[in-house]
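Have a look at this one.
A single protein chain has been omitted; all remaining protein chains appear in their positions.
Chains: A, B and C, in written order; residue numbering restarts at 1 for each.
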Amino acid sequence: MEYTDVVMENFTCPKNVGEIEDANGVGQVGSPACGDIMKIFLKINDDDIIENASFKTFGCGAAVASSSMATEMIIGKSIEEAGKLKNSDVVDALGGLPDVKIHCSVLAAEAIQAAIQDYKNKKA
Amino acid sequence: MEYTDVVMENFTCPKNVGEIEDANGVGQVGSPACGDIMKIFLKINDDDIIENASFKTFGCGAAVASSSMATEMIIGKSIEEAGKLKNSDVVDALGGLPDVKIHCSVLAAEAIQAAIQDYKNKKA
Amino acid sequence: MKRIYLDHAATTPVDPEVVEVMIPYLTETFGNPSSIYAEGRAAKKSIEKARQQIATAINADSREIYFTASGSEADNWAIKGIAMKNKAKGKHIITSQIEHHAVLHSCEYLEKQGFEVTYLPVDEVGLVSLEDLKNAIRDDTILVSIMFANNEIGTIEPIKEIGKIVKEKGIVFHTDAVQALGNIPVDVKDLNVDLLSLSAHKIYGPKGIGVLYIKKGLPIDNLIHGGAQERKKRAGTENTAEIMAFGKAAELASEHLEENMTHMKTLRDQLIEGVLGKIPLARLNGHPEKRLPGNANFCFAYIEGESILLSLDVIGIAGSSGSACTSGSLDPSHVLLAIGLPAGVAHGSLRLTIGKSTTAEDIDYVVNNLVEIIQRLRDMSPIDADHPIDAAVFDKVDHHHH
Partner (left out) sequence: MKRIYLDHAATTPVDPEVVEVMIPYLTETFGNPSSIYAEGRAAKKSIEKARQQIATAINADSREIYFTASGSEADNWAIKGIAMKNKAKGKHIITSQIEHHAVLHSCEYLEKQGFEVTYLPVDEVGLVSLEDLKNAIRDDTILVSIMFANNEIGTIEPIKEIGKIVKEKGIVFHTDAVQALGNIPVDVKDLNVDLLSLSAHKIYGPKGIGVLYIKKGLPIDNLIHGGAQERKKRAGTENTAEIMAFGKAAELASEHLEENMTHMKTLRDQLIEGVLGKIPLARLNGHPEKRLPGNANFCFAYIEGESILLSLDVIGIAGSSGSACTSGSLDPSHVLLAIGLPAGVAHGSLRLTIGKSTTAEDIDYVVNNLVEIIQRLRDMSPIDADHPIDAAVFDKVDHHHH
């Protein structure tokens, strides 16, 4: 498995690890049987801007790095913008991922969407 | 093909090569299709003693060495004794032959028998 | 940075003595062993010496040793060669669920060609049951293939007992001893085996050279047809240099077997005690006693194996998670599933395998760092004892298959 330096940085020193106590949007995807679980915590303000984002991840190096990078990419964005984050955006930001690890970036995008949906459900 | 020193000596400096002009027993066995022809010339005296023997051989190193050794072994012997020469006697005298080359020693014994038979036929 | 290599089950560094033996066959003695002139005869003679060294190492006759290009080729040859040779007699094969992929995938290929294969289960420590084996044997069983020692969890199977049962029934018996040689005694006469696979790169030899032991007189189809090499049983110009290397490696392995075993066992026990003593929710996979002297295989709850490997790699430690041969795949190890671990737990496995140059300091360093790594990854994990997995969540991503 050849990981880029960006992936390794985001794996060894991941940003935004942990839970946000007062998160108002939480999404979890994946299954341990598949080897990855990703849980995303969002703190969204009244203007629907993501003030803070964090993650907890059970998974490989690519999963951890994708979580770290994806949360970095959505902080400060509106939920509309963040909802549009594509897995390929995460892959690009990481400087690429091995083919067999692309699904980790998919998980990250899915977890963010799930967290936003959770926020919307709670608000509705 | 691992040949013994004795085989190599008998191949590089074979004894008794050529035809005996006044041979009274000549035997030839083998076929070029099989890769070996051996022709044995005998000069047998009135007491049925082999005074001289020689050979001409088309064949591999083992065939040449077997011819050389076999002719050496029968010179001075009676045709009765010479007719009993076994191929294993030739193999032993050569210090052994590779398995796939044992048949060369068989040819030598057969050629000698054929030459003795030729002598007997002529005498009869 | 100093590297600590703890993946000797994947491959071993080539012993300098072994490299030394190889070099002349890459330089002066380059002749084709099939040629009759001096260069060829020299090469041929050397090969026969190496064949004898391997024969001695496993108590066989040198005419029972056939060189292949790998342990995998030896396994393929044994299984397909016996199957094809005996297909008129029967089409049933028995093996186990925890075999190396070289055996399993050969069997699966044969299934596609109309053979039937029984994959015996193993118990929670990885042992095949003799009862299961007896029950599985049928009138049309032509081959039993059970590995000597497992490459992932290190469990050693009761090959001698299996051999006895199989022999009584007159069935051909193959064992994959790739992980056994150099780690435990291997004696083909004692074991009652007809065929046995070996690989040089697991015993400080080079990659790309293996051996299939074939009991004298056993009929078997060729896997690689062509020239008259290996007594017409395995074609291809001989890999002289690596054959010489394998011979030397096998000799060294037998000569130093006792001391290497003791050394590895001591460090392995230190490693197991350290890990189980200092890391909560860690479990040892495989048999507690009947295991390879150098093998330690753990599961750590709530975290994933590749993360552990990467974290170890960053600080200079090489280990593995499941067989190195299968790390191209995302599926959890078939061996860990076979001993009953849930897939989620199997993903969190770590295999550390000790070699002859591993030191007690290495083990201390690894244990201490592992404590921290496991803690850090657990802190990052969304699951723990208090947060069991929300099954409902997973339904949402059912489309996400691997």
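Basically, a residue touches a chain if its C-beta (ideal position, glycine included) is under 8 Å from a C-beta of that chain, and two chains touch if they have at least 3 such contacts.
Source: prediction; values computed, not measured.
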In the whole complex, of C:Asn239, C:Gln270 or C:Ser381, the residue touching the missing chain would be C:Asn239
Of the listed residues C:Ser34, C:Asn135, C:Thr262 or C:Thr359, which contacts the missing chain in the full complex? C:Ser34
Given C:Ser199, C:Asn285, C:Ser333 or C:Ser381, the residue that touches the chain left out of view is C:Ser199
Which chain B residues would touch the chain omitted from the figure, given the whole complex? 1, 3, 8, 11-12, 14, 17-18, 28-39, 56-61, 63-64, 100, 103, 106-107, 110, 114
Against the chain that's been left off, what residues of chain C make contact? List them. 3, 5, 7, 10-14, 16, 19, 22-23, 26-27, 30-32, 34-40, 68-73, 75-76, 84, 100-103, 105-106, 108-109, 113, 199, 201, 206-210, 221-229, 232, 235-242, 306, 309-310, 312-313, 317-320, 323-329
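Methods note: only the chains that are shown with their structure count from here on.
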For the pair chain B and chain C, the C-alpha centroid-to-centroid distance in angstrom is 57
Take the average of all CA coordinates in chain A, do the same for chain C, and state the distance between these two points in whole angstrom. 39
Rounded Å distance between chain A and chain B, as computed from the means of their C-alpha atoms: 91
Which residue numbers or ranges of chain C touch two or more of the other chains? none
